[in-house]
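Below is the structure I would like to discuss, written out as structure tokens.
With one protein chain held back, the other chains of the complex are shown just where they sit.
On to subunit A.
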């Protein structure tokens, strides 16, 4: 048996039996490993071609599968198989005629008929069959075909599934609804729905105990409504509701009745149906629908308490967003305004935010909505007797008492309302059409006050303030939301006199021993935002006038945080410091010690921080008598981490830093770049972490790019007139073909982790393309180097990693490079590792095989 056949067999064996070791790993088959001098032999790659949707093999397997499904003694163990099967049938019916499919595969109809005998079928299969029937019946001719045998009526009619015991299983009800949703695509289906009484069942399913079923029922109603209106004259002429099709009238009537109901759940159901309707359907008839129903919706506002507040908000926003209403004056804005004033602050908030995000809403309403959004903050400011700096925006009195009540009712209500308000304002802040004028100063004051209330440093001037102080003291949720918002506010022009207050409160949080790690992280983020957005002043400092003073106080705090017993704190402090040091040159002396932190995340952050310092030339300042190793060069320290650290994060950080250093021409690297890259790649190639290896390939890529220039196949580069390619100098070629570089890349090509192999493949492609002109001029003949290289590569692919590449000539290297089918490999690597298992044939086989195994087990039992 010659080598090629052997490898070919190996290939097939791997394809068939190699279980993927992990989802992201590659099946070791793709490299068509036949290196023959000067030409490539391609393996048949049948699995690269798109599989026929319903190929004869699948057709052959279907009857057996249907038999299995119909057989109650052979339960389907894994219902994800059924989902996959359904997906496949959907794909098939999208491409082919369902009718043809059923006629060619009568077993499918048999299966559907079989499930009409409910006692024999598991709920799982029943649900599947209902959905399958719906999928087929989506095509009108197929629908008619199935109707002939009353199959659909049996499955979906009142005499069918509804009466069965299995109806109590939510999956079956869900399958019933989904089946109906699928089949409701054509006028025949509409008649069927009307005649079969299915719509009434859908009404009742809106209140189903299973939320999935209830939600699907609502969606189905909207679907049916839209379908019945579709294609009718009403779609374009929008006559009054009384002229609508019966089915639509029935649904609208039901919604109207629900809206009049005193039971909140029914009102919610009706509002949800309407919300979906206006969200999905943007035909003129929806305007008629709103005209007809809006008085009923307005009536809801007169009830006390208002039922289904959240759903009401959703509905109003859905209507307001619909393009149908963009120009029409249909009383919508009055209803929104009324709702805003009637709802509780917590419920009104989302409506106010939604309103403010609308492009075409009247200014008065925007003002009202913004007032409501600002109300809680106005209350906070009022309670702490700080007069807002921009009057008229934060001193609204409308609904103030309701907001105060909400704030004081309980700790959770207070925190909830404030967090919601802060998050909403944060969302609004970057929008181009946010309310104008934007009360930046008042918002800043309010958020600073909230932060002070939370840490007990505020001085409340009223009893409300005192109670707020007690309620908010130590409330981490509010602290986080307020710090987030404070950070966002840094992106704006703030009055200079407020900036010291902001820095003071930030410093309080950074200093406080009671700040939880998450709060501290947010405080660091907000601080960075304020530091970087601070107006730059021309002169020695990069920062504004407040900054040097603040940094002077911040530094001891940062030092202390770097010593925190809590690793999250050390990590966020380091991260903050790394970001800060890009703009400001001072180094906490402790950073280097954190390279030996017990927590790997902290070590990784320390690596980044130290690299940052080193890039800024600050590393030398860290050298201290206690730590002589600092003087011995950071490079050695990093290499030590790369080769010895037990966790992946620090090692990944080191390779990233090295790559960056190589890009930037860092002094440590520039001294002897080749030696540097060689050393790093040698260590990286031994690493067990695939991300480290990918990073190593990135480093190699940067190295090659620097030697050879940018890759030429970038799709975004403008093609310049072809210039004659400069000849590669032999010494460059020799550098590129250094065994340490190519050996690393070739080994990575056989890596069991797909991303590594992909990256290596791209790297080698780049190298091959760049060296192609050079190689073209050379004749690659037989050489002992080439033989030994091929032998080595074959062993590597076979999993024997021991043998080194030796020290081949560059020409031999390039010959090997050219002999590989790298493009083919690249294509195959791009496919996910389970592409073979994903084929429908494999799915059908699997399902059948599972049953066989179950049968065997059963036999074993006896």
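Here, contacts are C-beta pairs under 8 Å (C-beta built on N, C-alpha and C of every residue); 3 or more make two chains touch, one makes a residue touch a chain; residues count from 1.
Note that in this section contacts and distances are computed from a predicted model.
Novice: Just to verify: the chain that's not displayed, which of "Protein SHORT-ROOT-like", "Guanine nucleotide-binding protein subunit gamma", "Integrator complex subunit 9" or "Large ribosomal subunit protein bL19m" does UniProt list as its protein name?
Specialist: Listed in its UniProt record, the absent chain's protein name reads "Integrator complex subunit 9".
Novice: Which residue among A:367, A:440, A:501 or A:593 touches the omitted chain?
Specialist: Hidden-chain contact among the options goes to A:593.
Novice: Would you mind spotting which of A:92, A:448 or A:469 touches the chain that isn't drawn?
Specialist: A:469
Novice: From the list A:564, A:643, A:673 or A:762, which touches the chain that is not on show?
Specialist: Of all options in A:564, A:643, A:673 or A:762, contact with the hidden chain holds for A:564.
Novice: Which one touches the absent chain: A:299, A:459 or A:791?
Specialist: Missing-chain contact among the listed residues: A:459.
Novice: Over the whole complex, note the residues of subunit A touching the chain we left out.
Specialist: That gives, for subunit A, the contact residues 456, 458-460, 465-467, 469-471, 473-474, 512-515, 559-561, 563-567, 569, 589-590, 593, 596-599, 626.
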